[in-house]
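One protein chain is absent from this view; the other protein chains keep their places.
After this line comes subunit A, so read on.
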Amino acid sequence: PPRTDVPNTASAHPGSPCGSASAKDSVEWEGRSLLKALVKKSALCGEQVHILGCEVSEEEFREGFDSNINNRLVYHDFFRDPLNWSKTEEALPGGPLGALRAICKRTDPGPVTIALDSLSWLLLHLPCTTLCQALHAVSHQDSCPGDSSPVGKVSVLGLLHEELHGPGPVGALSSLAQTEVTLGGTKGQASAHILCRRPRQRPTDQTQWFSILPDFSLDLQEGPSVESQPCSDPHIPPVDPTTHLTFNLHLSKKEREARDSLILPFQFSSEKQQALLRPRPGQATSHIFYEPDAYDDLDQEDPDDDLDI
């Protein structure tokens, strides 16, 4: 059975009632499927899930979910007319941030997950500071004094398209998230690099290979799946490249012994030291015969006489 212990933002660590996670994707490794898988997980845990949908239509987002999941999803549609160009009264007042605040002011005490699809859209249309303040307010809403209604925990999931923003805004949003998932992969197998930040603890990171099943359940894997790696053909026997050579690559036993016992010429051993220090026994056994010809000048005087050797 597939393991499902991906850090679940709904089960934020004790001590803080809310958790937030951001998923960073790229053009090649899209993140909406993962977002939908996490939304499904939250819905199956019994939470109500609010989706601020700015990038895809409600039908497209709900596609693939069965009815018991869809009943738990509330889709706030900012896809059809986000900038109110149609000038009708249908536009949701206050825009996406207004909707965000309205969700948090709800009276229902149950836990709630908010999925932002996408953070990139919000970041392109709102000042970064406004967005960060709104997100911060969402995750710390229980700390406002004077609020008597017991509000359940709020978890926030945000999808961010990393290539669209500079490092400043991305860093600011990352600092608000407890868990950051960066999508990548190789050769058809997707991976998630998960960075968890907990207060008063060191951040932990891990890389998890995964795939998403057609019903948007998450299937965690140990590594890139074997089928995606090229497999060698078992029917071809390995070929020995040393056959049919014109030279000998092998040594016989005697040759090997002779080679091992050979002293290298520049290797300094104690025998060599003794041989050098011992005076030479007897004269040199080689002679030089010299026949001077007519033009030679034989000087009997030794040119080295003046050297004091």
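Basically, contacts are C-beta pairs under 8 Å (C-beta built on N, C-alpha and C of every residue); 3 or more make two chains touch, one makes a residue touch a chain; residues count from 1.
What we mean here is this: contacts and distances are computed from a predicted model.
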item: Choices "SERTA domain containing 3", "Elongator complex protein 6", "1-aminocyclopropane-1-carboxylate synthase" or "Histidine-containing phosphotransfer protein" - which one is the UniProt name of the chain not shown; value: "Elongator complex protein 6"
item: From A:Asn70, A:Ser174 or A:Ser211, residue that would touch the chain that is not displayed; value: A:Ser211
item: Given A:Gly94, A:Gly188 or A:Pro203, the one touching the chain that is not displayed; value: A:Gly188
item: Where the unshown chain meets subunit A, residue by residue; value: 27-28, 30, 32-33, 36, 55, 57, 59-60, 63-64, 79-83, 85, 120, 124-125, 161, 163-164, 187-190, 211-214, 216
